[in-house]
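First the structure, which I've put down as structure tokens, then a few questions once you've had a look.
All protein chains of the complex are present and in place, except for one that has been dropped.
By letter and in written order, the chains are A, B and C; residue numbering begins at 1 in each of them.
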Amino acid sequence: YDLGGKYDKSFNEAAWHGAQRWAKESGKKFREVEIQSEAQREQVLKRLAQSGANPIAMTGFAFADVLNKVAPEFPKTKFAIVDSVVKQPNVQSIVFTEEQGSYLVGIMAAMASKTGTVGFIGGMDIPLIHKFECGYAQGVKSVNAKDKVIVNYTGTTPAAWNDPVKGSELAKGQISQGADVIYAAAGGTGVGVLQAAADGKILSIGVDSDQNYLHPGQVLTSMTKRVDNAIYNVFKAGANLKPGVKVMDLKAGGVAPAMDKYNAKLVTPAMKAAVDKATKGIEDGSIKVHDYTTDNKCPVE
Amino acid sequence: MSFDTIVSILDSTIRLGTPLLLACLAGLFSERSGIFDIGLEGKMLVAAFFSAAVAYVTGNAWLGLLAGIASSMVFAFIHGLASITFRGNQLISGVAINMLASGITVLIGQHWFHLGGITPALSGGARFQDVALPFAQALKGVPYLGLVYDQLISGHSVLVYVGFLCVPATWWVLFKTRFGLRLRAVGENPAAVDTAGVSVVALRYSAIAIAGILCGIAGTYLSCSLAAGFGREMTAGRGYIALAALIFAKWRPWYALGATMLFGLLDAVSNRYQTIDIGMLHIPNQFMSAVPFILTVVILAGFVGKAIPPRAGGEPYVKER
Amino acid sequence: MATAETSGRQATAAPTASGSAPAIELRGISKAFGPVQANKDISLAVKRGTIHGIIGENGAGKSTLMSILYGFYKADEGEILVGGQPTPIHDSQAAIRAGIGMVFQHFKLVHNFTVLENIVLGAEDGALLGPSLSKARKLLKSLAEEYELNVDPDQTIENLSVGHQQRVEILKALYRQADILILDEPTGVLTPAEADHLFRILANLKREGKTIILITHKLREIMEITDTVSVMRRGQMTATVKTSETSPEQLAELMVGRKVLLRVEKKPATPGKTVLEVENLKVVDRFGVERLKGVSLNVKAGEIVGIAGVAGNGQSELLEVLGGFTAATGHLRMNGRELDVSGRHSDGQTRRHDGISHVPEDRQHLGLIMDFAAWENVAFGYHNDPAYQRNGFLMDNAALVRETAAKMQRFDVRPPDPKLAAKNFSGGNQQKLVLAREIERNPDLLLIGQPTRGVDIGAIEFIHQQIVRLRDAGKAILLVSVELDEIMSLADRIAVMFDGRIMGERLPEETDERELGLLMAGMKGKAA
Partner (left out) sequence: MDRLPTWADAILVPVLSIVIAFAISAIVILGIGENPINAMGIMISGGLGSTYGWGYTLYYATNFMFTGLAVAVAFHATLFNIGGDGQAQLGGLGVAMAALYIPWPNWWLALFGASAAAALFGAAWAAIPAWLQAKRGSHIVITTIMFNFIGSALLNYLLVNVFRPVGSMDPATANFPKATTLPNLSSILGLVGIPFSNQTPANVTFLIALLACLLVWLLIWHTRFGFALRAFGKSEPAARYAGISPVKITMYAMLISGALAGLMSINNVMGESGRLVLNSSEGAGFIGIAVALMGRSHPLGILLASILFGFLYQGGAELAMWTTIPPQLILVIQALVILFTGALDNMVRMPVEAVFHRLGKRRG
């Protein structure tokens, strides 16, 4: 049983929590491996498969290519991959509709903003994060087409996921440009963003895991991506894991704005209503949120 | 570009430039004494970790600072042992220290906090809060100057002011005191110092200790002031940039201020303007994030020319006639 | 180590003998560097207020002995007495406290510090620099007056001539109130005028009651200034005599262990066709200063042309242009063929192809790679020679080692080990290595700068013989030296350089040191 990366307070940590929950409930054990190099992806998958682990779950699209190679070699082992589609008979591909969740938090951001300017801080500048950004921008503009979205990325190397200092600096820059709600989709860097927002007395939006508790009353919401649920389900299914693509969308509870005691005071009834409405719209298809990765373009800037 | 924007960019420049400045001055002391120090990065990193860890546990940022300085000095001492006492290769030692720091921080961090190598978030007294200088509020209304005073000059962490004060202090120590004279001499010609009856080893160790202290402050600033806690590899190459700045500054304190603030400014600007559209031309984010590095090369090639390092730099001192 | 007996005797003798005890006394000093026994059971006493000379072959252990005295090395055995008192000197600080000052062969100055800063370094008065500097400035002035030791206190060292740098070293010692001053080959790099000035200073110091130990290879200097002299050979002290009771010939023999010819023996030259022609050569350095101001000169086959002059008057630049690594304007012809001097189409390699070999003035920085083995240094500069290549791609290292071994044999390089790094040879042997390389190329023209600087008299004799042998083989030789003695005895024709110009040419038999000295000082009118 496997995971990749851990403790970033969002994405990978969520996966770990899912696995933990399963382990606690079932009393069984799972094995986790954090990879250190590209070559280890294949190595780890094979070793785990050989050791009899079943199913094997991995997080991150970077595994896709390798999984395409490894999965056929172990037809009896079930694999699950988050964030990418791998078409193999023994692989379950779990994808999230981040654009939908981001759209919803975009609506909240626009409604919470007094200045009409909101911010987005992405981690590494890659398409996946543009998907967040684009959904968010669409949400914001749906409330007020004139609202401005300031977009920043931490960097172009994997270090961009782990530079809270830069994250906080970017956030401060956005604050000085008038942003009063900032959405951080930046892994470990996001911690710095939320901190800077709290220091600057403005609102922030967390990502992946529910990060509302980090700065109670100052994190508007978190765009949760229920990787924990996904992983939990994978482990629960065990060897009976169904192959194919599993879309974790709004309807399936895959993505959602986090509402809890920490942000209860921040979320106005109007906001809640707007979110509920949009949720319905998306679920019944009347609102279509564009997915950046389908054409590498975003309808709103 | 409005005045506000300029002030906020400069404000960010100061924040981003301060750790570079402290590290750069650390490198200055070390290299002026003839010890190359590519271990700045590692020393900052351990300091960032231990300061955050201790600050979290004690809830006191000042204790954190002490711990940061102490840990950085331990690493400085290892470097000294290797490069002074045992006359090893200073570059190897520096590389080793950087690796050691990035490994040990996560290892211990995981062992202590079980958060994958990071420390829990710091809050309240465990962080250095920004200090408002006197009259900042009162002067706020004054056009331009008020803004500059309130935003730019006031309202930084105390460590920022420490960093800036270190510049004249370094200058004074280096050029106005006996210690400074000997330090500069030992980096140029240790034999001259030795034959003059002064201990080369003691001088170099003290230089390295000062470097340890300054790196300790720099690391603490990163984790207990700029950020609220330690993150893996949170120095993110700042030690190397500080070294670049040091060469840029030709190993002089005031120039070091200029060079590090220039790097801070480049960083701040590229943070602010991540993409630029000029008509048809779209300048991508990747380019803007590389701008500080490109500019460094251009400036180096165009304006700085040959920087002459302290002559005895990198060479262990062995007696000869 | 000191026995209880000796120190006991010393203790009782000390109170009464404070006036008559030797200023410094060494007893049974031994020091080994690995297998090399640099000093073997050396004893020596030097009387207060005298100048004591030490001579010896290269590698005899002179510098080592003095470094022990200055606490720079620790002796394996033996003891040191200062003013009759056993004084353990385990570091330079202790030596300074005992009143010992040392001027090293290679100066220990911080090149980018001012004179004042260098003097104060290590002897400051307090934590702050300001007071120390102003005090030193005053003291410096009085010292300068007392001993004719003028230097500009605010000048940086790198801008000073070697002679002045040496004065700084002496001032450093005096500032620390040294009573005993050690000078290791102080005149090696000095011009004759500078050397004379130094000796005046030393005489002044002696008059003030200071004790001086002087290491030198120049017997003339020993005879001129010292009171007593010791001779060292292979790590041992072979003799100590009163200067007035000895002769240069006797000293030379004590030193080398055989009779040495102190004069060069050579047949009259038989000049052939002109090999080198230089016309209106001009060099401007990177600071825009004109270092060569139109030099014209020729050298014929079978002739040694000596260039005399005070160092720094363009001789180095002349050699560098001819050697191909400094750009110039003007004309340079070898055997009638025009060569490039602009540096665009020429470098050290093309010059070697054109038949010019070059023994540079500064062997440690230019002539040799100190970390390279002897055999590599013998290939150095000629590494592209097809004879050193095998099948076009690889160098024939094994053959080079064999060739080097043979050359070392012929040139008596000691130790004759081709695989030893250059830095492990003594100065004289390093010079022989360079000579072996350049002379055995059998060049049409040999450029040779300061061939015997820092070299012992045995080696000097040998080097001079080799130069004459090459001349007799019909080669052209251009010799640059600041030693007038050397020029006078070796050259067949003498050109004197001053301020980037040739002041005039003389034949050695038709001139004397006085006339040359005037030319060297730029006084043409009087000399003519």
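Everything below uses one rule, namely that a contact is a pair of C-beta atoms (placed from the backbone, for glycine too) under 8 Å apart; a residue touches a chain by one contact, two chains touch by 3 or more.
Here the structure is a predicted model, which means the values were calculated and not measured.
Judged over the whole assembly, touch between the missing chain and the shown ones holds for A, B, C. Only one residue from B:5, B:129 or B:286 touches the chain missing from this view: B:286.
Contact with the omitted chain, checked across A:33, A:197, A:234 or A:282, is made by A:33. Within the complete assembly, C:368 is the residue of C:129, C:232 or C:368 that touches the hidden chain. Check C:150, C:177, C:350 or C:442 against the missing chain and you find that the one touching it is C:350.
Contacts to the hidden chain, counted on subunit B, fall at residues 78, 81-83, 86-93, 95-100, 102-104, 106-108, 110-111, 116-117, 237, 240, 243-244, 247-248, 284, 286-287, 289-290, 293-294, 296-297, 300-302, 304-307.
Although one chain is not displayed, subunit C still touches it through residues 34-35, 323-325, 347-352, 358, 360, 365-372, 376, 379-381, 383-384, 388-389, 393-395, 397. If you put the missing chain back, the residues of subunit A touching it would be 31, 33-34, 36-40, 42-44, 46-48, 61-62, 64-65, 83-84, 125-128, 156-158, 293-294, 296.
Simple rule for what comes next: only the chains that are shown with their structure count from here on.
Chain B has the Cα centre that lies closest to the mean of all protein Cα atoms in view.
A separation of 75 Å divides the Cα centre of subunit A from that of subunit C.
Subunit B and subunit C, compared by their mean Cα positions, are separated by 46 Å. Taking each chain's centre as the average of its CA atoms, subunit A and subunit B sit 34 Å apart. None of the residues of subunit C touches two or more other chains. Of all residues in subunit B, none touches 2 or more other chains. Touching subunit A in their complex are the following residues of subunit B: 4-5, 8-9, 11-12, 15-16, 115-118, 121, 222, 226-229, 231-234, 236-237, 267-268, 271-272, 274, 285-286, 289-290. Residues 63, 67, 70, 72-73, 91-93, 95-96, 102, 104-106, 108-113, 117-118, 120-124, 126-130, 132, 172, 184 of subunit C touch subunit B in their complex. Those residues of subunit B lying in contact with subunit C across their complex are 175-182, 184-185, 188-189, 191-198, 311, 319, 321.
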